[in-house]
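First the structure, which I've put down as structure tokens, then a few questions once you've had a look.
Note that this complex is displayed minus one protein chain, with the remaining chains in position.
Letters A, B and C mark the chains as written, and numbering starts fresh at 1 in each.
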Amino acid sequence: MPTDPLSDHTATIESLKQQMRDFISERNWEKYHTPKNLAAAASVEAAELLELFQWLTPEESSHKPINDQRFRQAVGEEIADTLMYLISLANSLDLDVASTIAAKMAKNRLKYPPEKFRGHYERPLD
Amino acid sequence: MPTDPLSDHTATIESLKQQMRDFISERNWEKYHTPKNLAAAASVEAAELLELFQWLTPEESSHKPINDQRFRQAVGEEIADTLMYLISLANSLDLDVASTIAAKMAKNRLKYPPEKFRGHYERPLD
Amino acid sequence: MPTDPLSDHTATIESLKQQMRDFISERNWEKYHTPKNLAAAASVEAAELLELFQWLTPEESSHKPINDQRFRQAVGEEIADTLMYLISLANSLDLDVASTIAAKMAKNRLKYPPEKFRGHYERPLD
Partner (left out) sequence: MPTDPLSDHTATIESLKQQMRDFISERNWEKYHTPKNLAAAASVEAAELLELFQWLTPEESSHKPINDQRFRQAVGEEIADTLMYLISLANSLDLDVASTIAAKMAKNRLKYPPEKFRGHYERPLD
């Protein structure tokens, strides 16, 4: 029995999916949640996340989320918003997130073998 | 003991976080993964997800991921890519995703009480 | 002599570029305006533009900017913000926008010959 159901060590992806299903159905918001709208919403929220960092130097972007609690909370909320729309989209498509990520990770491991890409990343158009 | 470690019913968020940590450290890619770059990457991947739906009608966006297996796989991969960058960002900030989502959901429940928002959503500027 | 220097019929792209140059240099903001930051800012503003439309049906998205003056103004401001960052990026790269657009349009005309694409658009992955 999990002692803290809200920790990443105990929470399953299904528990997040169920939270989103309940939230949407309690409000009858299914009609807004077409896959197209959920993809747009995830994209908008991810941009709001980026907005928090857009004028920071790389160094500032590393230190500010540690040193500035209001900034850290804002970042957390935008990460949560983006994840929530992605999870809702997975719900609407009846998509298993864990196996989809595992399959993509396997593909990425083949595409970027460590011995070839250690310490550098092939940039587009290079 | 989970029979399928890759299903949403058994996979914890921590297991996704660990996969991402391993992938990055095996390639020494930490230097690229500033919070700013990860936020940009999540935003770019979410836009690639939106791109798949951008010219579809709402109805097409609901049917195509069911009827067209290549499309469904493409959608799954973009969802996975976006999630993977968000999870890496959570790793880099040492952020517990499950409790952050729970806190944001609690806020949203207060902001959108079901009895007031059932069946409709207050649009910006309305 | 233009009677209204602010109309699309009289304003050149150079006049927009000059406005942006002046605005930035009056504030010594050049250090923030790396090409990377300007690309991020344009992307964030374009997402704010999308946010205004994200939950609307296609029909609502056509009627609301005509019938709702506050909405129309909000849309105009987000279009302006996105354009302003793109023009600043063109400034920072010393890029001629008009000839770049003309070249891309010529490419698109070859890619999408009217006789083949009249009334329909080839979607990705179709």
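FYI, contacts are C-beta pairs under 8 Å (C-beta built on N, C-alpha and C of every residue); 3 or more make two chains touch, one makes a residue touch a chain.
Everything numeric here is computed off the predicted structure, so don't read it as measured data.
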{"item": "Left-out chain, listing which of the shown chains it touches", "value": "A, B, C"}
{"item": "Residues from subunit A at the interface with the omitted partner, ascending", "value": "40, 43, 47, 51-52, 55-58, 68, 70-71, 74, 121, 123-125"}
{"item": "Residues of subunit B in contact with the chain not shown", "value": "32, 37, 40-41, 43-44, 46-48, 50-51, 54-55"}
{"item": "Subunit C residues that touch the omitted chain in the full complex", "value": "6-17, 19, 23, 26-29, 31-32, 34-37, 39-40, 42-43, 45-47, 49-50, 52-54, 56, 58, 61-62, 65-66, 72, 75-77, 79-84, 86, 89-90, 92-93, 95-105, 107-109, 112, 114, 117-119, 121"}
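FYI, only the chains that are shown with their structure count from here on.
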{"item": "Angle of the C-alpha superposing rotation, subunit A to subunit B, to the nearest 5 degrees", "value": "180"}
{"item": "Interface residue overlap between copies subunit B and subunit C, same or different (over half shared)", "value": "same"}
{"item": "Rounded Å distance between subunit B and subunit C, as computed from the means of their C-alpha atoms", "value": "28"}
{"item": "Separation of mean Cα positions, subunit B and subunit A [Å, integer]", "value": "3"}
{"item": "For subunit C, residues that touch 2 or more chains besides their own", "value": "40, 43, 47, 51, 55"}
